[in-house]
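For this depiction, one protein chain was excluded, whereas all remaining protein chains were kept in their positions.
Chain nomenclature is as follows: A and B, assigned in order of appearance, with residue numbering initiated at 1 for each chain independently.
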Amino acid sequence: MNIDIDINFSDNLEASVDEDDEIQLTPAEAIALMEEAWINEKFAPEILPHKLELVECLLGQISYMEDNLRSLNSTDFKKIIHQLEVDRLRFLISSYLRTRLEKIETYVMPILDEENERIQQGVELYLTKQELKFAKDFAEDLQHHFDNITTTRLPREEWNQECVKPNIHSFVFLKSKEEVEGIVIDDGNDEDGDLVDLNRGSQMIISYKSVANLVKNGDVHLI
Amino acid sequence: MPLPTSYYPSYYSIDDILATQERVPCKFLVNVPKMGILNPSAAETDLEVGTSLELPLWLVSEMSTGRQPIVQLELPKIFKQTYQEILKADACAVDLHKFNLYFYELGSYVKHFDSHGDVHSILLHTFKTRFRQLLDLADNSISDPSVQQKLDTLERKVFKEGCNARTKLNEWLVQSGVTMEAANMVVNHKKRKRIDIQGLFDAFEFTNMMHKSVPIVILAYKI
């Protein structure tokens, strides 16, 4: 599935992404980043740090483009092309957010636990405020449903509820953006992991756990 | 758009529950009062030390662990020497379905009771050897259905995913377009309604509509 979107139809479009260090991004760069985030999220077994700023900036972009499109005549050929671009962009964002929702639902308990730990330690959060609310509501609804079945008839302590965890040792394909040395291969066996180096642009299949940090800090991306 | 998850049985996994229902032989190490009902061929209320029974895996694994094991698990015959020899000779020729419906799952549980590690290596050997055949099979799904009958549950899953991947790839190669379709459940729901009316069951079409997911792993192996 290859989506190459390129917004160049308006010169005065300037998108800025307020990350820690306030990088200025052109729309095309923002979309490229979004594509990468989307593919990473799709292939990583666990949930990745959110990209709220990017998503919001692109959503703003979409409504800006749609406003522009409304002023065009519907028989204008340009309109069709631009509308298609908007649609593609919307698909990209929706699909990205849907993938995250699915992970939140499937792994709701471990995700909430880890997020709480992050809140307590005051480190970077993985879920957006809205996603966290969704996760909490979802967990509560599930608990409520299980309570309905069991606690009235079975005491709670009998069902030590176990949760579904992602398999962080599953294998992923990646491409390196930087030179990285000395990755410890950790595939869940107890043996001491071998080391491997990555050259810029090289591709590899490897257990996710070994490269989780590199995916999160952007040194490599999944393919 | 299911998540591409790797195989990882969870507490709620239906397949894992079914696999742990398989019976394995075990021998009682102690007297167990009031548990005569576990032995259908005896009328006594108590179970005597030394009794040999075939019991579901979930029960045997609970009883055989801990500081004071109640039973001693014995390897099921399909994992014993004779059968290992058969698998070593030509794993592809074996009707694994007849061996056990959950050959690999069962194997990966009982391998912990095999101190020589033979079960571990025979599982790996069997899967590796048969995987190539499985790939060929998935590529030509119309071929001899009797071969499909010889797969165990895990292999059937891989086979099904492989067929889906092949169909998707073909679709994409031929028309490179993505046709929008009615949702799976909506289609099935309508079908069942039609079946209710006509009393007909179009099995072929029905199975065609089942399950749509792109198994990344299978495709990846092919590349």
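What we mean here is this: contacts are C-beta pairs under 8 Å (C-beta built on N, C-alpha and C of every residue); 3 or more make two chains touch, one makes a residue touch a chain.
Keep this in mind: contacts and distances are computed from a predicted model.
Within the choices "LAFE_0F06194g1_1", "DNA replication complex GINS protein PSF1", "Exoribonuclease phosphorolytic domain-containing protein" or "Autophagy protein 5", the name that UniProt assigns to the complex's undisplayed chain is "DNA replication complex GINS protein PSF1". The chain omitted from view is touched by exactly one of A:E36, A:E56 or A:E114, namely A:E56. Mapped onto chain A, contacts with the missing chain fall at residues 1, 3, 55-56, 59-60, 63, 74, 80-81, 83-84, 87-88, 90-91, 93-95, 97-98, 101, 105, 130-131, 133-134, 137-138, 141-142, 144-146, 148-150, 153-154, 158-159, 161. Although one chain is hidden here, its contacts on chain B can still be listed: residues 1, 11-15, 17-18, 21, 30-35, 37-38, 40, 46, 56, 58-59, 62-63, 66, 68, 70, 175, 177-190, 192-193, 210-211.
Operating definition for what follows: only the chains that are shown with their structure count from here on.
The touching residues of chain A, counted against chain B in their complex, run 42-43, 45, 95, 98-99, 102-103, 106, 161-167, 170-171, 173, 205.
Contacts from chain B toward chain A in the complex involve residues 1-8, 10-12, 216-217, 220.
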